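Take a look at this one; I'll ask things after.
Complex shown without one protein chain; remaining protein chains in place.
All chains are identified by letter, namely A, B and C, in their written order; residue positions are counted from 1 within each chain.
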Amino acid sequence: MMSLAVVPVVVWVGLFLYLVALDRRVARAQSHVRREDDL
Amino acid sequence: MTDGRRPSVASQALAVFAKDLTAEWRTRTTITAVLLFSVTSLAVVGFAAGAAAMSAEVKAAMLWIVLFFAAFSGLANVWLHEEERGTTLLLRLHACPEAVYLGKLLVNLLTLAAVTSVVAPIYVAMADVRIASPGWFVSVLGAAGFSLAAAATVVGAMIARANARSALYGAVGFPVLLPLLMVAAHGTALCLDPAAPVTALHGTVAGITAFGVGVVAASWLVFPYIWEDM
Amino acid sequence: MAECSPPDVRVVLANTGRAFGRRWAFRGVTAQVRSGGVLAITGPNGSGKSTLLRVISGLLLPTTGTVDVVFGGVHCDAASRRALIGYAAPEAALYGELSGVENLKFFARLRGHRLCREDLAAALSQVGLLGRGRDRVADYSSGMRHRLKLAAAAICQPALLLLDEPGSNLDAEGLECARGLVERQRTRGITVLATNDPREAAWADEIVRLGGD
Partner (left out) sequence: MTSGEAMRGPTGGRTFPVLLQAAVGALMLAGIVAAFAAEPVRNAAGLPAFTMGGHGAKIVFFHVPCAWLAVLAYLVGAIEAVRYLSTCRRAGRRAQAHDERCAAAMEVGLVFGVLATITGSVFSHNEWGMYWSWDPRQTSIVVVLLLFAAYLVLRGAIEDPMMRARISAAYTLVAVVPAMFMIWVLPRLPQIVTLHGGANQAVVGGGLGPGYRLVMYGLLLPAFVGLFAWLIDLRMRVATVEAGNEDEVVLGGMRVGEVSR
């Protein structure tokens, strides 16, 4: 019965890693955004 | 001399209402478009579904579907014509937003009332609808029609400012009115059923009116942000 | 109406600027015009003349700087300022389905004035449209439509008359009507007109040039 839990666990771990990678990619994109002047 | 005092919202709203009626009476574009649309969709309903064979609930729902689509086929014209012809600049300058909203709402209420007074009798005759309590039937039509016109007016004002204008009208307007469609169809079905308790009828009409008043209140507060350029 | 001295109205622009997103329509405009004065705004196309008129009228908020309209010693904010304003511009259309008279009545009624026959006749004759008032504006020529806009702007003796390209589509006689309108406005308050036609700019006492940089 615990074996049923494997599927959602794998799905969650995959999604979690994707989110972490996404977070880093956006952070990198943020670091070289032109700071335009405040209107 | 202009003394800098603005006339009241009501008088400006009536001025906008009178102007729109005169312009509509001259060209009659919106009213004919909406009437033609609703009568044709009535015919579609009649041919497609064999209206007489439908149960009371389906007949009630069908009436409201026809009225909903009729409203969303033409009630945005009060805004679209102004935006397209560029007459909004002077209107924005001289009339306060609340007056413009009220004036346009009155025009749409009148248009929808006219359409309903044509569509409903035809539908009742065509679909062999036996109304158990006609008084409540008319009050459900009136209350739901008020709410329908109120929502159609404010959503029309929004999409008039968007680019792909009329294509959006139904897509953006319908979700706002889904609860109304459900309760109005339920209320109309109750009117057809002789055994319907008066409390239930009273409850649905009250619910419908509350929904309409809620939409008008939200629109009143929000409309200046739709209408004004900042 | 007795021609009393013009009301005390003043428009003060202090370093006014307006941007749409990151594009500046105009920037750093400083000017002042007093009652009885006429200010002209000139500059090439796209220098923001019409936008500046809209900012003065309160339809648009300035992004930087301020626009002060003082009427009878009272500072009017964007909303309260509108009752004092008459506005005519190419992009400000009138209602085609209504007749000339109905348009004038509608805009007057919005400002709380009931126009009698004399007012209407006077307004129409000032712009040379007497006798055409009952026709629908959709049947007017572009020059007649522009003349009606000038009449609609001046109909309720506004303290602040804003004219965007007052002479557009007008023939010699129409131009003369527009000039007469601006002269008459000197006894009622202020005129601010945006143009790049030197003949119209000559009507003004002071000229602000935009888009110079």
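Worth pointing out:
By our rule, a residue touches a chain if its C-beta (ideal position, glycine included) is under 8 Å from a C-beta of that chain, and two chains touch if they have at least 3 such contacts.
Just so it is clear, the model here is predicted, and its values are computed rather than measured.
Touch with the chain omitted from the figure is made, among B:Ala10, B:Ala43, B:Ala114 or B:Ala162, by B:Ala162. Although one chain is not displayed, chain A still touches it through residues 1-2, 4-5, 8-9, 12-13, 16, 18-20, 22-36, 38-39. Chain B residues in contact with the hidden partner, per the touch definition given at the top, are 151, 154-155, 158-159, 161-164, 168, 171-172, 174-180, 182, 200, 203, 207, 211, 214-215, 218-219, 221-223, 225-226, 230.
In this section, only the chains that are shown with their structure count from here on.
As a whole-number value, the distance joining the C-alpha centres of chain A and chain C reads 56 Å. The distance from the centre of chain B to the centre of chain C, each centre being the mean of the chain's C-alpha atoms, comes to 37 Å.
Chain A and chain B have Cα centroids separated by 46 Å.
None of the residues of chain C touches two or more other chains. Considering their complex, residues 1-2, 4-7, 11-12, 15-16, 18-19, 22-23, 26-27, 85-87, 89-96, 228-230 of chain B touch chain C. Those residues of chain C whose C-beta lies close enough to touch chain B in the complex are 1, 7, 54, 57, 59-61, 71-72, 74, 76, 79-80, 82-85, 87, 89, 91-98, 102, 106-107, 109-112, 136, 152, 156-159, 188.
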